[in-house]
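Here we show just some of the chains, and they stay where they sit in the whole.
Going in written order, the chains are labelled A and B, and every chain counts its residues from 1.
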Amino acid sequence: MSRPLLRKMTFLGLSENPESAKIVFLPAPYDATTSFYPGTRFGPRRIIEASPYLEFYDEETDCEVYQKAPFLTLPEEELPIAPQNMLEELKRRLKPYLERNMFPVVLGGEHTVSLAPIEILAEKHPGLCVVQIDAHADLRESYQGSPYSHACTMRRALEYGIELFPIGIRAISREEMEFVRDKGLEIFWAKDVVFKPHSIAQKISQRIGSRSVYVTIDLDGFDPSEVPGVGTPEPGGLKWYDALVILKELAGLNVVGFDVVELLPADNRSPFFAAKLIYKFLSYLFCRI
Amino acid sequence: MSRPLLRKMTFLGLSENPESAKIVFLPAPYDATTSFYPGTRFGPRRIIEASPYLEFYDEETDCEVYQKAPFLTLPEEELPIAPQNMLEELKRRLKPYLERNMFPVVLGGEHTVSLAPIEILAEKHPGLCVVQIDAHADLRESYQGSPYSHACTMRRALEYGIELFPIGIRAISREEMEFVRDKGLEIFWAKDVVFKPHSIAQKISQRIGSRSVYVTIDLDGFDPSEVPGVGTPEPGGLKWYDALVILKELAGLNVVGFDVVELLPADNRSPFFAAKLIYKFLSYLFCRI
C-alpha cells in the first residue's frame, strides 16, 4: 500500500460509505471576510487537504481508526452571513447525523460556529460539559456590537446551560474576569497547564465524571511556535504533548463530539498540525479496547 | 444576490446537475512529489477554490456562461504514479463524458496530463490541431530517462498525429530546435506574440480552418509578473490581454476541449488568474450568438 498523491476532499481523502459511517466531519467555513485572501473560512478545506498526508496507522493505539469508526465528510455548502442564520443552517445540517448517533467533528471557521453543535448536544445530553482549549476566554457579553462575535462564543454557550472548563487561557479582559468570578467559573490558565498537564487533566476529568462532554479546540490555544496560523499569536500556549495528555484523559470520558476552529491557514504546518490532532483524538476515542 | 463565502469544491462553487451539464472539469492532480508541500498536484484544487470569487457575469459577452452551458466538476480521485497508468486512468474518467459530447476542461497537474484528452480527442476528431501556450517547446524525445516527462509532452502528442501550434515559446534546446526544423514545425515565439498577438492569432486561425482544435495552456507561457506560481519563471511571457486576443480568435474555431496545467500554487493571485482565464475562454466559446 502506498500513501496517495492527492484524493478527493474527504478526511484522509478516503472513499466513504454514508451508510456505515460513524464519524461525521462538518466543514463550517465561516468568517466575515469577502475577499479571496487567507481567512478562517479556508480552515476546513486546508485541514481536509492536509489529512491524506497523515500516516493512517496510529502506533500509540496500534489502530487505523477510520476502519473502526468509518468517516463521512460533508461537503462545504454556502453559509448565511448573519450569525444566527448561519448557526441555524449548521444545526440543520448536523441534526440528521446526530439523530443517527454519529459522532460529530466540526471544522471551523470562526469560533462562533461551535455554538451549533453545542446547542444541539446540550439539548440531547442534559448536563453537557464543554471543555474549551483556547488562548481567550471568549466570555464577553458582546463585542464590537455583536453578541455572536467569536469573542463571545463561550458566554453564549453558557446560556445553553452547559458547564464550562476553559484550558490554556492567557488573554482575558477585566469584564470577563469579573464574570468568571461572579459565576464561580474555574479557568485552567496556560501558565499552569504547560507545567502540569497531567494533574489538570485529571482534575477536569474527575469533575466531569460521567457527564457528557463536548470539546471545542480554538487553535490559538496552542503555542504560536507550533501553530503559527492563527489570528492572535499569544505566546505561552499549549504544546503538542500537553494536548495529547489532555485529550487522552478526556477520551476516557463520555465525549459526544468536538471541533477544531480558528485556523487561519497562511502556512503549511498549521493545517497539518490540526489534521493530526483530530486524528489522534479520534484514535484515542475510538480505538480503546 | 450576493457572492458566496465559500462553497463546495466545484467550479464557481455551484450546485451541479450531472444530467444537464455540458462542460466537464476534470482535476488531474498529478506530480512526482510526495511531501505535503506546494506542488503542481495542488493546482486543480487551488483553481477550483479561487473560482467562486470570480464575478459570474462576464461583461464582454453579456453572459453568465454556466447558465448557457452548465458545469460538472469531477471529484479529485487518486491517480497512479506511473505516467502511462495515470494517463490510462484519466482517459477512463474522461471517456463517458466525451461520449456524451460534453466539453472537457482538464486542470493540471504536470503538463503530461494533457496527453490523456489529446489522445482521446485525436481519435475522435481526425485532423485534430493542438494549440499550445507554453514557455517551453516540450519537444524532447525523453528527459531524465522518461519519455513522459513534462518536457516531452508535445513530442508525445505529435505521435498521435496531431498538428501543433506552439505559442509563447522562449526556452528551447538545440535538440528540440533541430526536431522543429526537421518536421517543418512553426513556432510562434513569445517575443513576437507579445508585440503582434492579433496577426499571429489570425494566422493560426486561418491555418487551422475548419479542423477541430484542442488548446493546452501551460501557465508558464504567461509572464511571471502576472503568473508567478510556476516552476520556471521565464521572463518575456504572454500578458493577460495577449491571451484574450488569442483565445477570442480561437473561440471562432471548432474548439473541442482545453486544459490549464503546471500551476504551482504558492501565491494567491496565480490560481485566481487561472480561474478567470478559464471562465473567460468558456465565455468566448459558449456565449457566442
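Please note the rule applied: a residue touches a chain if its C-beta (ideal position, glycine included) is under 8 Å from a C-beta of that chain, and two chains touch if they have at least 3 such contacts.
Because the structure is a prediction, the values reported are computed rather than measured.
A.B. asks: All chains share one sequence and 2 are in place; how many are there in total?
C.D. replies: Per the structure file, the complete homomer consists of 6 copies.
One rule holds in what follows: only the chains that are shown with their structure count from here on.
A.B. asks: Please state the rotation angle, between 0 and 180 degrees and to the nearest 5, that superposes the Cα atoms of chain A on chain B.
C.D. replies: Rounded to the nearest 5 degrees, it is 180.
A.B. asks: With chain centres taken as the means of their Cα atoms, state the distance from chain A to chain B in Å.
C.D. replies: Whole-Å distance between the two chain centres: 39.
A.B. asks: Which part of chain A faces chain B closely enough to touch in the complex?
C.D. replies: 2-9, 13, 29-31, 34-38, 41-42, 45, 49-50, 53, 75-79, 81, 268, 272
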